[in-house]
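Mind having a look at this structure? Questions to follow.
One protein chain omitted, others in place.
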Amino acid sequence: MNISTIVKQGVLIVHVEGEMDMHSAEQFRSSVDTSLETSGAKHIIFNLQGVTFIDSSGVGVILGRYKKVSILGGKLAAVNVKPQVVRILEFSGLLRIMKLFGSESEALDSL
Amino acid sequence: MNISTIVKQGVLIVHVEGEMDMHSAEQFRSSVDTSLETSGAKHIIFNLQGVTFIDSSGVGVILGRYKKVSILGGKLAAVNVKPQVVRILEFSGLLRIMKLFGSESEALDSL
Amino acid sequence: MAINNHIKMNFTSNSENIGIARVTAAAFAAQVDLTLNDIEEIKVALSEAISNAIIHGYGDIVGEVECEMFLSDDILEFIVTDYGVGIADIELARQPSYSSDPERMGLGFVFMDSFMDELSVESALGKGTTVRMIKKITNDKAH
Partner (left out) sequence: MAINNHIKMNFTSNSENIGIARVTAAAFAAQVDLTLNDIEEIKVALSEAISNAIIHGYGDIVGEVECEMFLSDDILEFIVTDYGVGIADIELARQPSYSSDPERMGLGFVFMDSFMDELSVESALGKGTTVRMIKKITNDKAH
């Protein structure tokens, strides 16, 4: 898994590439949490264009980030999500707490 | 493996997609030989654009077609061959009996 | 029902191997003409079963996971076995949102159940767990 993060308009944008499963969950968690702390960002946008697979461990680690930011009123959004990933996010109820957008700028506008 | 054949200017053109190994060798052999017989073509051009893998069984089945057509003065050519496949063809000495071209029309012109 | 193909994988309970087993299962499933969606579902279900073997079955211990794949005339069957701690109450474990680990979602069995046509779980405390999953091959071309 490749993860890179940038901050735009005070929002943490996380680009993820690869498969989100138990194997990559820890790397995902620590990268995102570290960037959250150092940036002081409140909201997170996940750009999942490069994510080809997700299972419940991947969903779990996104939910974990939600729990973290929502305490301080932060929100999650995801962009460029592939159909097979959308399906798992939907199925697991995650779309109730994380909205999907077609582009980063749309997502930024919504936050 | 997917194989389709057409005849252009009396030359049999074979489009191959997939992996050329022992598993697909028999299908390759029988498709090409049947088309050779029904078309009466003398030369063969293999369009290997869709071939992602070849091993010695794949090389062997191409060589077998060479033996068949060369008796009647026929030649082989191959087009759109991926680098990893070129390497195996070269390594196995097959490029001495089968020239590579960038397009079907170039290959046709050479025959 | 004749078995037309069979692969057994054994590997150490290393999370690297979850992705490798998924790739193998996808290639195994591609022998028959399934939809991409079916193959995705198989990958998710297998990923859940193997992740459970590694996380819950073995935890911090390194153990051996077994993953068998069978192709019969009209089904694909996947069997994942670990020789770890076992499950005390299978019915409870299979309940949606139940997890013994507060950090996890309890969705593994839900995914296996929803994405495969049959799911059965056998387990014995201290001996290990076996999960069997069947995907029916309904696509006409597969026959």
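Letters A, B and C mark the chains as written, and numbering starts fresh at 1 in each.
Definition applied: a contact is a pair of C-beta atoms (placed from the backbone, for glycine too) under 8 Å apart; a residue touches a chain by one contact, two chains touch by 3 or more.
Keep in mind it's a predicted model, so treat the numbers as computed, not measured.
In the full assembly, the chain not pictured is in contact with B, C, by the touch criterion defined above.
Of the options C:T24, C:S72, C:S99 or C:S114, the residue whose C-beta touches the omitted chain is C:T24. Listed for chain C, the residues touching the missing chain in the whole complex are 5-12, 14, 16-17, 19-20, 23-24, 27-28, 31. Of the residues in chain B, those that touch the hidden partner chain are 19, 21-23, 53, 55-57, 59-60, 63-64, 84, 87-88, 91-92.
What we mean here is this: only the chains that are shown with their structure count from here on.
As a whole-number value, the distance joining the C-alpha centres of chain A and chain B reads 48 Å. Centre-to-centre separation between chain B and chain C, using Cα means, comes to 41 Å.
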